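Have a look at this one before I ask anything.
Complex shown without one protein chain; remaining protein chains in place.
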Amino acid sequence: MSRHSATKTDTALDRMDRLELRLQLEELYAEYAHCLDDGAIEHWPDFFADACSYMLIPRENYDEGLPLATIRCESKGYLKDRVAAVQDTALYAPLTLRHLITGVRVTEIAADHVKAEANFAVLRTQVDEITKVFLAGRYIDTIVFEDGQLRFKEKLAIHDSLLIPNSLVIPV
Amino acid sequence: MSRHSATKTDTALDRMDRLELRLQLEELYAEYAHCLDDGAIEHWPDFFADACSYMLIPRENYDEGLPLATIRCESKGYLKDRVAAVQDTALYAPLTLRHLITGVRVTEIAADHVKAEANFAVLRTQVDEITKVFLAGRYIDTIVFEDGQLRFKEKLAIHDSLLIPNSLVIPV
Amino acid sequence: MSRHSATKTDTALDRMDRLELRLQLEELYAEYAHCLDDGAIEHWPDFFADACSYMLIPRENYDEGLPLATIRCESKGYLKDRVAAVQDTALYAPLTLRHLITGVRVTEIAADHVKAEANFAVLRTQVDEITKVFLAGRYIDTIVFEDGQLRFKEKLAIHDSLLIPNSLVIPV
Amino acid sequence: MAEAHTGKRAERRWPDAGIHRIPYWIYTDAEIYAREQARIFKGPSWNYVGLTAEVPVPGSFRRSFIGDIPVVLTRDGDGGLNVFVNKCAHRGVQFCQKQRGTANEFICPYHQWTYDLTGKLIGVPFRRGLKRQGGMPAAFDLDDHHLQRLRVAERNGVVFASFADELPPLEEYLGESMLEYFDRLFDGRKLKILGYQRQRIPSNWKLMFENIKDPYHASLLHVFLITFGLFRADNPSAVRLDETGRHSALISAKGEQKATSDTAEMGRFKADMKLNDAKLLTPVKEFPGNTTVVMQTIWPNIIFQQQTNTLATRHIVPRGPGAFDLHWTYFGYQDDDEEMTRIRLRQANLMGPAGYVSIDDSEVMEFSQDGIAAFPDNEGVLEMGGYDTDDVDHIVTESAIRGFYKYYREAMDL
Amino acid sequence: MAEAHTGKRAERRWPDAGIHRIPYWIYTDAEIYAREQARIFKGPSWNYVGLTAEVPVPGSFRRSFIGDIPVVLTRDGDGGLNVFVNKCAHRGVQFCQKQRGTANEFICPYHQWTYDLTGKLIGVPFRRGLKRQGGMPAAFDLDDHHLQRLRVAERNGVVFASFADELPPLEEYLGESMLEYFDRLFDGRKLKILGYQRQRIPSNWKLMFENIKDPYHASLLHVFLITFGLFRADNPSAVRLDETGRHSALISAKGEQKATSDTAEMGRFKADMKLNDAKLLTPVKEFPGNTTVVMQTIWPNIIFQQQTNTLATRHIVPRGPGAFDLHWTYFGYQDDDEEMTRIRLRQANLMGPAGYVSIDDSEVMEFSQDGIAAFPDNEGVLEMGGYDTDDVDHIVTESAIRGFYKYYREAMDL
Partner (left out) sequence: MAEAHTGKRAERRWPDAGIHRIPYWIYTDAEIYAREQARIFKGPSWNYVGLTAEVPVPGSFRRSFIGDIPVVLTRDGDGGLNVFVNKCAHRGVQFCQKQRGTANEFICPYHQWTYDLTGKLIGVPFRRGLKRQGGMPAAFDLDDHHLQRLRVAERNGVVFASFADELPPLEEYLGESMLEYFDRLFDGRKLKILGYQRQRIPSNWKLMFENIKDPYHASLLHVFLITFGLFRADNPSAVRLDETGRHSALISAKGEQKATSDTAEMGRFKADMKLNDAKLLTPVKEFPGNTTVVMQTIWPNIIFQQQTNTLATRHIVPRGPGAFDLHWTYFGYQDDDEEMTRIRLRQANLMGPAGYVSIDDSEVMEFSQDGIAAFPDNEGVLEMGGYDTDDVDHIVTESAIRGFYKYYREAMDL
C-alpha cells in the first residue's frame, strides 16, 4: 500500500492484529495524555520501559539531522529528574494543558516491539488568559510490553512549532 | 497499573471488554459532538438517561470544591430548557462550533454503569472572524444503558478555560 | 436511534460490524492525515478510488446550496493536478500543517460503499510564527473498497472557517 | 471586527449637547483608555478588590485588579486587610501568580526580595553583600522600597481599595441611599463563596456599566426576564442614583408571567413559554419587602447583583479599549442551609457566560463595540426618560447612564 | 512578522519623485489607515456593496462593508435598493449579524428600536413611557434618528453606495472607457450567484490593488497563467485607465501553451506541463471579440474579474493597516445552462484562497507586507513602462498602479 509510510514493514501482518493493537495503543496514549494534563506527573516515567529514551525535538532539527533536542532524556533517571523539576525546582506560572492526540497509526509490528505514530496538539490555559494553541507535532514511538504493560521504549516528539510560546515545563 | 487514575476499580475487568466498551463509547461521543456541531440541538437531551445531570464547571471551582457551575442541569427538564434557550430565547451572534473529543478512557465498569473520561477542545467560528480556540477541558462521565442506548447519567464537563471568550450558548 | 443523523439507513446493521468498520476507517483517516502532514503529498490521490470526487467547500455555500467550492476536483486527474501545484507550480511560504481528525462516524453501510463523517481541525505553523488554528470543519465521505484498500469515492470537506487565513495550498 | 478609526486626535471634545450624547471615541481611543487608568482607577475612587470570605484567615491572599492594574489582597497576622500592587519594588515582577492561597510572606521569585503580608519589604538577600563584596549601598533603606500599599476600606465583608491618598470614607463615598442598598445585600452576615465565573467580553468596559445601569433594555432584550416576570417594565420598579451620579441601583419586584396591556410593547414576551423544570426559577423570599431584584453599580469597577436568590459581585477588569474581563463571584450566607444553597446555584443558570439572561447582555455588548468602532465621531443617544439624572420610580429611563457619564466627564476632565 | 516602525510621525511626506516612488509608511501607519477610512471610504467615492442577485426580493438583505465600516444592503417593499450603516441610531449596536437573509424590518436587539427596510426609524418601544412614566422627551422625533442612509447607485445588477452627499453619477464616476468594460461583464442579463470565498490576507489593502493593477507580474509569477497562455506578456494585451487614474482594466486574449522567443524571460514557463484533467481549463467563448481576460479595478474597493469563464467580484475590506479581508462572489448568468455553470465552477479552481493563480498573489502580498513593515522610510519603485499613467497596448508596465497612487495622493491630500 504505497500510500502508507515507507518505513512500514508489516507485510506479514494480519490486518485485524494491527487494529487490535491500535486499540491498545490508543489506550496507552489516552492514559499518557491524562497523566500530563490532569494526573500525577510523577507517574509519567511509569509510561516508559526501564531502558528508554524520550526526546522532544524541533522539527527543523529533526528534518536537518541536527541532534539538539528541546528535552533530551537518555534514561529513566532523566525522566525522574524532569518530574522533579516540574514539581520542585522550576519556577513557572500556573497553567493547565490539554493534549489532543489523534491519528494513532501502527507502523511496525516486530517480535519484541511495535512502532507507532500519532499527531498531537497541546492547548494551554494560563491565569487571566484565554485558552491558546501551545504546540503541535507528532510522535514517533517504539513500544514494548514490559511488566504487564505497554510502555514506551523510545519516544520521539517532533514539534512543528519552532517558536515555543515562552517556556515548556511539562513534557509533551 | 499505578499510572492509571486512582479511581479505577476494574481489577476484575477483562482487558478486551474495556476495549470493546471504549469503542462503543467513542461512538457515543462522536454522535454527541455531531449533535452539538451540526446536528439538531433538540436531540441533545436524548443523549442523557431519564434521570440525569449535566454540569459544565470551571476548573477552578472543581479543583477547590466550589459548587458553582457555568451550566447546571439537574434533570432532563433542565436540558430541554437549555435547548429552548439555544433555539428560541437567547440572543447571540451566528456561530459554528467544532468539538474535538479525544482520549476516551473507560475508568470504571460496574454492573449498572460505566465511567469514562475524555478530553475536549471546542473551536469557534464567527461571522467575519477566523476560527479560534473557544474552550478546552475534560469530561468525567457516568454512562448507563437505557432504552437500548448508551446514555449519560452524569456528565461533568470541566473547562480549563477560566476566561470564556464572551458567552457560551451551546453546551459542551 | 433518533439522535443519530437523519441520513443514516443502517437498520439492518449489526452493531459490531459498524464498530469494526469504524476501526478500519479510522486507520484510513489517520493515514490520510499523515500523508498531508508529513508524508509524500504525491500519494494523496492514492487515497481515492479511480472514479472519485473531492470537494472542499465553505460552510456558507454548502448550507445555502451554492455550488462553488474552495477546491473542486471532479476526477483523479484533478487530484494529480493539485499535487503538481503543491509541488511545482504554486508559490507559497514554507509551512507545516497538523490535521486533527476526530469523531469518525459510520453513517451508512451499503453493499458497495459506506458513508462516514468526521470532524477536522488543521493547525498551521509558519516560519517565525507560533502555531495557530488554520481551519476547522467536517468530512462527509463515501468510501469504497477498491484494489484491496478502502478509498474515498466522494470526499466532501466542509470548512466552518469562512475566512481562510491567507491561502490554502495543501488540501484538507 | 472593525478597526477603530482613532486617527483624528484633535476632535476629542465632548458633544455640546452634554450627557445625553456619548461620543463613540471614548470606547476605542487608546489615549482615553490610558487616561482612564490614570485618572479613574488610580484616582480618588474606592475600587472593589474582593470579599473577606476569600481571605478568611491570617495569611490568606487573592490576586485582584483595579482597572487593569494587578494588586493583591491579603489578610495579615493581625487579621487586618491589606491591598498592595502586584509588582515587586525592585524591578517590577508580578510576584503573585496564584489566583488564591495562603502565605506567610511574599517572596519575589527573581531576587527573593521578601514582603510581609502588609506589603512591607522585610528582606533583601545579599543586602550586605557576600564576603564583604557587593550588596546594597549604605543609603539603601528597606523602608524606601515597600510595595505600593493602597488605602483599604471594608464593610460587611466587601473590600475596597484606593490609590488615592485623599478620599472620603467608603460610607460617604457611597452616599446614603447607595449605602442602604449595599447594606441590604451585605447585611453583616458572613458570606459563603459558591464559586467563580469569568468572561472576556470584546467591548469597552463602560458598555458593561451602561448595560447594568440601563433598565430600559431589560424589558425588551431578555426573554427570560420578561416572560417569567423577573424584571419587567410593568413591575414596581425604581432607579436610584447617588448625588454624584456615579453609583446607581436598579430595583424591581418580581411579577407574574402574564400578558398585560403593557407586554404589548415587549416584542419578545412569550406568554406560553414554560420551563420543563421549574425548579430552576423557584424563588425563596429572603429579603425584607417585595423587592426581588437590586442591581447596584458602584463606581468605578463593581456590580452587586441580587436577582431573586442568586447573589454575586461582578468585577470589571478593563483589557484595553476593546475588551474587558468580567469576574463573577457568587455567594450566599454562612447561615444558608443546603436547600438555600441549591436554590442559589440553580438560579445561577440565569447569570454568567452561559446565563439565560446574561448571554443576551454580553452578546449585545459585543455588537455595540462592533457597531461603534468604525464611527469614532458619531454619538450615542441617551434621551429615554429625559435629559436629567433624577431618581425615578419606573424603569423606562436611561438616567443612571447619564449620571455615570456626568461623573465620568468630571473624572476625566472631558 | 516585523513590527512596523511607525514612530516618526513628522516624516509623513510623499517622496519628491512623485508617483513612481511609494513610501512604505502608507502600508503600516495607523493614522494613515484612519485617514483612509475617513477620506476615501467615507468620502466622495462609489463603493461596491453587493449584487442585486443577492437581494432578489423585497425584504432581502445582506451585510456588507465599505472600507471597514459595516453596512446593510436591502431591497425594500417597492423593490428599491437601500444601503445604511449597520449601527443602531440609539447606542450603536451592530444590529444585523446575519450574513444574508430576508426580513420585514430590522429590530435592534438591545432596545428594539425598529427600522424599516429603507433604514427609517419606525418604532421606539416605550417612547411614550409606561403608565405615564418615563419615555422619550417631547422633543424626540423619530425623524432625527434614522439609520445613516447612503446614496445608492445600481447598474446592471451591481450595487454601489456612498457616504458622500455630492458626487457624480456612477456612470460619470466610472468614466467612458471603464463603463465599457463594466458593461461587457454586466451586460444587463440577470446574474446567478454561484457562491462565496473569503480570505483574511495579512497585508495592507492597497497591495491588493497594486497586485491586480500590475500586469507585469502576471507573466512572471504565475506558472499557470504563463504555461497555459491564459495571461501572458506576449498575448495581445492592454492596460486602460480612467481619466483620474483611480480605475483601470487589464485586458488580454488567451494564447497558446508554447515556448516563443518571448517566454525566454519568463523563468517559470513550463513548456511540457500538462493537466491530468484538461476539463479544468476548457474555455468557452462567450464574450464578443478575442478578449478572454478583463481584470477591472474600481476605486476604492472592488475588482471585477473575467478570467476565461470564471467571473467574480472581489470585494476588499480593510482590517487595520496590516490586513484585509477579500470577499469573492462568483457568478454566472441566469441564462447559463448546466454545462456552462459547471465550466465556471471548474475554472474557479484558478481563483480564491486555493486558486492555482490566486495562491501566488495572496502569498506574495504577505511577503510584501513582511518586507515593508520594518522600513517605513523606504520606498517602492514604480518605473516599469515609464513614469506616466497612460493607456498602453501591452502589459509590461506599472502605469495602472501609478494611476492609482496619483489619485490616492489627491484623495488623501498627501
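Every chain is named by a letter (A, B, C, D and E) in the order it is written, and numbering of its residues begins at 1.
What we mean here is this: a contact is a pair of C-beta atoms (placed from the backbone, for glycine too) under 8 Å apart; a residue touches a chain by one contact, two chains touch by 3 or more.
These numbers come from a predicted model, not from an experiment.
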Touch partners, limited to displayed chains, of the chain removed from view: A, C, D, E
Among D:P44, D:P70 or D:G267, residue touching the chain not depicted: D:P70
Interface with the unshown chain - residue positions in chain A: 56, 58, 60-61, 64, 66-72, 74-78, 80-81, 84-85, 88-93, 128-129, 162-169
Hidden partner chain, residues of chain D it touches: 30-35, 37-38, 67-70, 85-95, 97, 107, 109-112, 125-126, 129-131, 133-137, 140, 145, 318-320
In chain C, positions touching the absent partner: 91, 93-94, 127-128, 130
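Here, only the chains that are shown with their structure count from here on.
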Touching chain A and also chain E, the following chains: B, C, D
Residue-number overlap at the chain A/chain B interface, same or different (half cut): different
Whole-Å separation of chain centres (CA-atom averages), chain B against chain E: 44
In chain A, residues with contacts to at least two other chains: 23, 100, 102, 121, 127-128, 130, 133
Chain E: positions in contact with at least two other chains: 97, 99, 109, 200, 325
